[in-house]
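Omission of a single protein chain aside, the complex is shown with its protein chains in their original locations.
Order as written gives the chain letters A and B; numbering starts at 1 within each chain.
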Amino acid sequence: MSLGDVASYLLSGLASAAILFLVAAGITLVFGGLRIVNVAHGSLYMYGAFIVASPFLALDALGAGAFWLKLALAPVLVGLIGAAVEIVVLRRLYHREHLAQLLATFALFYIFADLAQQIWGTAYRSVGAPAVLSGQVALFDRVFPVYSLFVVAVAVVTGLGLFALLRFTMLGWKVRAAVEDPELLSVTGTDVNAVSTLIFVLGAVLAGLAGAVVAPLQAVSLGMDASILVGAFIVAIVGGLGSIAGAALGAVAIGIFQAFAVVLIPSWSSVVVYLTMILLLAFRPEGLLGRAE
Amino acid sequence: MSERPLLSLVATLALGAVALVLAATLPPAALVVLNNTVTLALFGMGANLLLGTTGLLSFGQAIFFGIGSYLVAMSWFHGWTSFWVAASLAPVAGAVTALAVGALALRSRRWFFALLTLGFSQLFFTIAQKASSLTEGDSGIFGPMVPRALADPHGGSLFIVAVATVAVVLLWVISSSELGLTLRAIRDNARRAMGLGIDVYRTRLLAFVLSGAFCALAGVLDAVNQQAAYPGLLDWEHSGDAVIVSVIGGMSSFLGPVLGAVVYQIGHDFLVRATLHWQLALGVVLLLTVMLFPDGLARLPRPGLWRDAWRAVRGRAGGGGPR
Partner (left out) sequence: MSSLTRALVIAAALSAAGAAHADTIKIGAPLVMSGPFGSVGKSALEGLQMAVDDINAAGGLLGSQIEVVAADDAGKPATANTVTKAMILNDGVKALFPGSNSAAAVAVEALAGQYEVPALYYSAADISITTTNFNKYAFQLSASTYMDPRAIARYLAKNDFTKVFTLTPDYNFGHSYVTNFLAGMKEAGLTPNVVGEQYPAIGTTDFSSYISAIVAAEPEFVFVGLFGGDLMTFIRQAKGYGLFEKTHVGAPNATDVLETLKGDAPAGMYLWARAPFFSMDRYPEVQKLAARYHDKIGAWPPEWPILAYTAVQIWADAVRRAGTFDAGPVAEALVDHATDTIRGPVAIRDCDHQADAQTYIGRIAATVDERYGFPLLEDLSVIDGGDVRMACDEAVSLQRK
């Protein structure tokens, strides 16, 4: 394996890791903040992808700018869907046991899947990246798509932004306080309900962004919701449910591992990933950076 | 099932008798629906031993279901042994696998257990896909894998109903026994149960093993019905089906999963032919059940139900928050 090969696999691994991180970050945030396992997270991801991959109003008339507009619009729209979900459904289930919330998101998974079929039909969609991102970059006598670098950049910026938001802003402090001690937080006059909605919306925005960014990379079709879900959950678990930094670490580990495994142990790479998840959950359920219960 | 256990037994036998009559008299096209419903009901009952009785949400019961189906299919395809031997061994195989999976999985709690079982489900699904020399991979195994008598529509249906009824009676025996009481005690308050000297881990593991056996049996019945085995039988979405029927029908009622299976299967088969949007209907029913009727449809005819449902929709007045 030459240096070019290694660099090649590393970069592919990072590009996959970028998407995994964006999706897993949303999952881990919602779990950490609300203790909800959101099965419908994959649906939100799929919606983000469809919004970018489909003709939207008359935006396509704008030509090249259409992609950027849709890229910005998708997370916003998906965030709104997330807000609706939290307010209409989840908020009414907070006093119930956690199973009820999980089942509710499971029900929403089915509902969203069907609505997606009604809105976008069953055919797959293929959309290209805008010209400025379609080029190639040469490294180590190899060629890499610029778009992959773009995806990594988006993930890095988002991750840092998220970290900063939670660590250094008043809003972030409230989110973390809502996790630690909601009663105390409500005594300070903060509307805890609003904070819960915000957390969920943030998770939804991340999912929508991930979907939007991934749209030019693959055929966008129904079934994307289920296929991303297991992988993203594994990443979130490995990193530690509730930890954004953990999600990043888990994403990089799994992304790079899979990139190399595909060529070294092709048939059994997915088996190794599942085994890792199982062993981790059985012996260190808090994952790499999560807090022990 | 704390109230009136005897009523559940009588209801089980009555349902079984009705189903036997249907199995003998319905036309072949309708028999497929009956078979699907009964198989799903048994699958749900097997999973509910964990969910409703022990309070453990597992997204992995499809593993054992798949093992049941595949054992029958592979025995035929590779010529290992007769159907009857394979069918008898299936629950044992399910139980043994459940012992291995459960020993590991039960080390963790709550959502981690659920996610862990989900991981296992996907693991077994992947193995079924990859071990194609054994399982024929993604193509699955299709063909006349059951004896003539069972391949005949009525013969097969009678067999499925009879075996399922006996299995549910067995489940009733377990549920109304001391083991059942212990499991419900663990479900209600595991810490207190431990304080009472109950070995929670071991008892849960026993429930997991038993559930595995019953789910594997459901898999055998499915093989008789569909004459097929394929990797999709083992994935988490199929595991989810058992959870869905238990929830819709009512986890805490003994026959809840049976009701849930009837509603789900008939609704699905009817809806699939009438419209393509059965997923929407399923999702809505599940959502409404979770939000408004937490005890499932089995507890529907109950005074004060609608008042409680309205309260559930409003959520606890004002506060509450994420915890």
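In this text, a contact is a pair of C-beta atoms (placed from the backbone, for glycine too) under 8 Å apart; a residue touches a chain by one contact, two chains touch by 3 or more.
What you see is a predicted model, and the numbers here were worked out from it, not measured in a lab.
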Contact residue for the chain not shown (choose from B:155, B:232 or B:267):
B:232
Considering the whole complex, which of A:143, A:187 or A:279 touches the chain not shown?
A:143
Could I get the residues of chain B that touch the absent chain, sorted low to high?
28-29, 32, 129-130, 132, 136-140, 142-144, 226-228, 230, 232-233, 273, 276
Chain A residues touching the chain left out here are 1-2, 4-5, 8-9, 11-13, 15-16, 117, 122-124, 126, 128, 134, 136, 142-148, 214, 216-219, 221-224, 227, 258-260, 262-263, 266-267, 270
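Here is the rule we go by: only the chains that are shown with their structure count from here on.
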How many angstrom between the C-alpha centroids of chain B and chain A?
31
Can you list the residues on chain B that touch chain A in the complex?
57, 104-105, 107-112, 114-116, 118-120, 122-123, 126-127, 130, 236-237, 240, 243-244, 247, 276-277, 279-280, 282-284, 286-287, 290-291, 294, 312-316, 319-323
Going by the contact rule at the top, pick out the chain A residues touching chain B in the complex.
31, 33-37, 89, 91-96, 98-100, 102-104, 106-115, 117-118, 178-179, 182-183, 186, 192-193, 196, 199, 226, 230, 233-234, 237, 241, 267-268, 270-271, 274-275, 277-278, 281-283, 285, 293
